[in-house]
Structure formats: C-alpha cells, structure tokens
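Heads up, one of the protein chains got dropped from this complex, but the rest are sitting where they should.
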Amino acid sequence: MAETSNAATASMAPELQTSGWLNTPKPITLASLRGKVVVLHTFQIFCPGCVQVGIPQAQRIYQEFDPARVAVIGLHTVFEHHAVMGPDALEVFIHEYRLRFPIGIDKYDGAPKGVPLTMHAYKMQGTPTLILIDRTGHIRLHKFGHVSDLTVGFSIGALLSEEIDESSGAAEANPASEAVPASSGSGACDADGCSV
Amino acid sequence: MAETSNAATASMAPELQTSGWLNTPKPITLASLRGKVVVLHTFQIFCPGCVQVGIPQAQRIYQEFDPARVAVIGLHTVFEHHAVMGPDALEVFIHEYRLRFPIGIDKYDGAPKGVPLTMHAYKMQGTPTLILIDRTGHIRLHKFGHVSDLTVGFSIGALLSEEIDESSGAAEANPASEAVPASSGSGACDADGCSV
Amino acid sequence: MAETSNAATASMAPELQTSGWLNTPKPITLASLRGKVVVLHTFQIFCPGCVQVGIPQAQRIYQEFDPARVAVIGLHTVFEHHAVMGPDALEVFIHEYRLRFPIGIDKYDGAPKGVPLTMHAYKMQGTPTLILIDRTGHIRLHKFGHVSDLTVGFSIGALLSEEIDESSGAAEANPASEAVPASSGSGACDADGCSV
Partner (left out) sequence: MAETSNAATASMAPELQTSGWLNTPKPITLASLRGKVVVLHTFQIFCPGCVQVGIPQAQRIYQEFDPARVAVIGLHTVFEHHAVMGPDALEVFIHEYRLRFPIGIDKYDGAPKGVPLTMHAYKMQGTPTLILIDRTGHIRLHKFGHVSDLTVGFSIGALLSEEIDESSGAAEANPASEAVPASSGSGACDADGCSV
C-alpha cells in the first residue's frame, strides 16, 4: 500500500494559489489549517477517474471524519480544455453532484493555459491526485490515480496520532525544484485518471 | 418491469431536430434508420444519473448489439445551465469518456434557452430518458430515469422479433399535443436523474 | 453477445432429473412448463461465481419477469465436495439468501458422486451454467460462466416473441451423445465459475 512518508524528511506543503472558492464563505489557506490533517483532493470536472472514483471518495472522507480534526479540501486543477472547465462549469458540477466540502480553483499565471500554479508547485502528474498534509503542514502522501479507502483511512489515522514537536523544524525542501511539463492538451485519460 | 407499448397504438417518433452531431460523418435522421431498432439515450453532461448510470448503459448496448440491427444514438438535451453545456463542453466530455456512438445536439428555437425542440416534441420529463423506437419508426418505450439492463435487453429482443407489416399504418398520434413546462432552471437532480 | 441458437436446429431440452425440490409444493417438470420460456440457472452453493453473480442475476430475472410467461428454475448441480453440499446445506443457503424461485436438486445414479444426471444430460461444463429453453421445450441458449443482463433480457424477449408452429417438429437431437468427464474433484473455481 501507499504509505505516508517520514515526518523528518517531508517537504513543507506549498501554500494554495487560488483564483476563487466554492462551498466556503472565505478563501482557505493551508496555514489556517495547521493542527488538522488536510486531505487535498485535486480533480477536473471532465476527468472520468475523478468523477467516478476520486470525488465519491472525497465525499466519503468528508462525511466520515470530524471536520475539527480532518479538513477535506477540493482543488480544481485544470490543465487541459480550459475553455470548458471554467468557474461557471465547476459551480454547476458542484451543485449537481451535491458536493459540500470547500473547493478552490487553482490559479494561472495570467490567462488559463497549461498547468496552473498550485498543480505546478506540487509537481502533480495529473488528476485525480490525493495529497495528505500533516498537522504541521508537511506533505506526507502524494499520489496520482486511485488510493484505496483502507490506505487513506490508515494514513489519516497515523497522521492524527503523531505527537507534534513544537521545537522541531522539519526539512523544508523545495518541492518545485523540478519542472512539470506544460500540458500537451492531448487529453490522455484512462480509468486511473488524466495525465499532464 | 417497464414494458414496450403495443405496436398498434404506438405513436410515430418525431424526427430528431439537431444543431450538430459528434461521432458521425454526417447528421442522422430517424427516417434513415427504418428497419433497425433505435435506442435513443438522452442526457446532459452534468447530470450525475446520466454520467454514472445512463451513459455506461448506452455504451454497453452499443458494444453488445449488432449495429446493423440496433442503432444506439445519444442526444444531448440541455434544459438548464445552457452556458456551460455547449457543443465544445460536450465534445470534451465525449472525448474523455471515450464514447463511440453517434451523439446529436438537441436544437433550440433561437438561442439556447429552456427545453430544446426534440426534448419538447417527445415530452421528456428530464434526463436521462431512454426511448426505444421500433423498426417502423414508432415509440415503444419512453422512460425517464433508470431502466434495468434486463428490461432494455428484453425490449430490444421483442422489437427485433416483430414482423413488419408493410401494409399497416400504425396510429400516428401527435405526441406533442401536451405542453412541456419550460425549465425552471432549478437543477433538481437526484440519483435517478435531473427533472425539467 | 451470446445469441440464442436457431429454432429449427435446436435440441430438445432433456427432462430434469431431480431428487428433491425447494420453494415449490411439488416437483416441477419441463414438460409442465411448455408455453413458457424457462430460465434454468444451475449452481453450487460454494461456487463464488454463482453466489456473487449468477444467483443475484437469477433473482433479478425472477423479480422482473411475469411468472406466467417466464419460469425461473434453479438447479443445484453438485459435481464436487458432495459431502458438504447436500440438501440440508442447500436448504440453509436458500433460507439465508432469501431465494424465492423453485430450486431442484440434481439427481445421481446411486450415491452422490461425480457429475449428476441432469448436468450430464446437458453436457454442462461447470457452474454457473445458464440455459434458456423456448416455449416448445428446445434449448436455445447454453452458457457456462457469466452472461450479461442485456443478453439474457434480449434472449427472453426474442424467445417470447416467437410464433409457436404447432405442426412443426423441431429436430430432437440427442444432446447427451458426447460424454462429460467425471469430476476430478480439483475444485477449479475462478471468478467466472467452477469447471468440471
């Protein structure tokens, strides 16, 4: 199974860069979620693997866990077909699928084109990507494609159980040191997800 | 189970009114499909019941049956959120979900607004709606929401087995005599589908 | 898809040879079912493919179709592990799984051992096997493993639509002319079923 990485060597999660939010009265920052385990589910509304597997899993996590301890956050990371996956389409999707957890819109450096900023900063390979961030803000699981409920549950259980050592400063490696290729726009989606 | 209606009293299927087609080199008319059983699957790309149940069923029908005898036709009948379910969004959806059967775009009387023309002519209640048309062009099954594979299979088997009486003229009732209310735009979708 | 065979060349279905029945006040013969389409579902209670796929399908067929036109019959064809799949175990299984359709127990030539008589007469390859018998008593579909609901529904629809020609005598070929090997008792089961 996909296991969470070691706390001592984990990278600090880059702050979310968003151009808008849904299902929340105000923008959410990772900084404001310190003390909670963060489940960051990134997706695209026309990615079959996201709609059929990833989003329903995010919904289950949101329904089963105490929001005071586990924050479920969606992030719409559109890296292809930008014209038809804008904020208005996302809003209709969220309404019709009755999603209730906060969902941010990944921001672009300029007009929507290629890979958006947060997706780039995390070096995501495509959608869906599941990222678990521990209570001190470090990335502990980063997985493209499907992750079983057993694994996600296990990882949340392990991360919530960790003692927070206030004095320690975990290595703050720069996760963006390697470039993510710009989207080829080829729309290469399969049952697992859509690749950049 | 939902059963096909009697051949003698069935209404003639109104011709499709479309503004475009995908997955076919040229527009398709019901008239050109006489002699085949037609499976008309109507949907919207942001209707969860369509994406999760209706569309996969249409795919299975398309894969299991001989296209020389059974024509599977999709029809995008957008009656709400018109701005984000245009032809370009439909094209991306079809591409990402790898749909292969011909899909028409229901036409509006003017700009996209309210219920489109074919949807109105068939008095559909919402999406998904499954319509089975017999080899002589008559509507034999018309169902909003989900229909089991057993029922769809049974109906196709029964319709393909019918003798075609060339001399008979089945009652050509006008199916559009009752008005369909314009969409309230309320987006009332549940597990079964989205209602007008 | 698996299609029903031609009526003209179909073999007459051998009569069921049973040592007991459940869910019916008296034994059922195929002869008594002439005029109905018969869905004969053969299984073993410890065959995973039967319990997880075949039996639920038989239940759906029983629930969806009119018993006056479609008779769903189960047949417990034990060809291995005879000691633990006797009538008492079958009765508990039927009770716990809440099966309601009539289920016969395939008979042995002597003590339970090897392939039972009806299974042998139909030359079945293992369990589950689905057999469709038309209204005149002829075998029209004979399939080991899984058959899709679309196919089963289609076949029932086609068979129910056939005109019964009272004067014709369809070829009554002897389906038991080739031997079925005795069970090796190897318990070779996979996701599809258990082979003799």
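Things to note:
Read from first to last, the chains carry the letters A, B and C; within each, the first residue is number 1.
Rule of thumb we're sticking to: a residue touches a chain if its C-beta (ideal position, glycine included) is under 8 Å from a C-beta of that chain, and two chains touch if they have at least 3 such contacts.
Treat the numbers as computed from the prediction; the structure is a model and nothing was measured.
For the omitted chain, the shown partners it touches in the full complex are A, C.
Contact with the chain that does not appear here is found for just one residue of A:Thr127, A:Ser155 or A:Ser195, A:Ser155.
Residue A:Arg60 is the one among A:Arg34, A:Arg60 or A:Lys123 that touches the chain not shown. In the full complex, chain C contacts the hidden chain through residues 45-48, 51-52, 81, 83-86, 88-89, 92-93, 95-97, 187, 189, 194. With the whole complex as reference, residues 1, 60-61, 64-65, 148-162 of chain A touch the missing chain.
Keep this in mind: only the chains that are shown with their structure count from here on.
Averaging Cα coordinates per chain places chain A and chain C 51 Å apart.
Once the centre of each chain is set as its mean CA position, chain B and chain C turn out to be 36 Å apart. Along chain C, no residue makes contact with two or more other chains.
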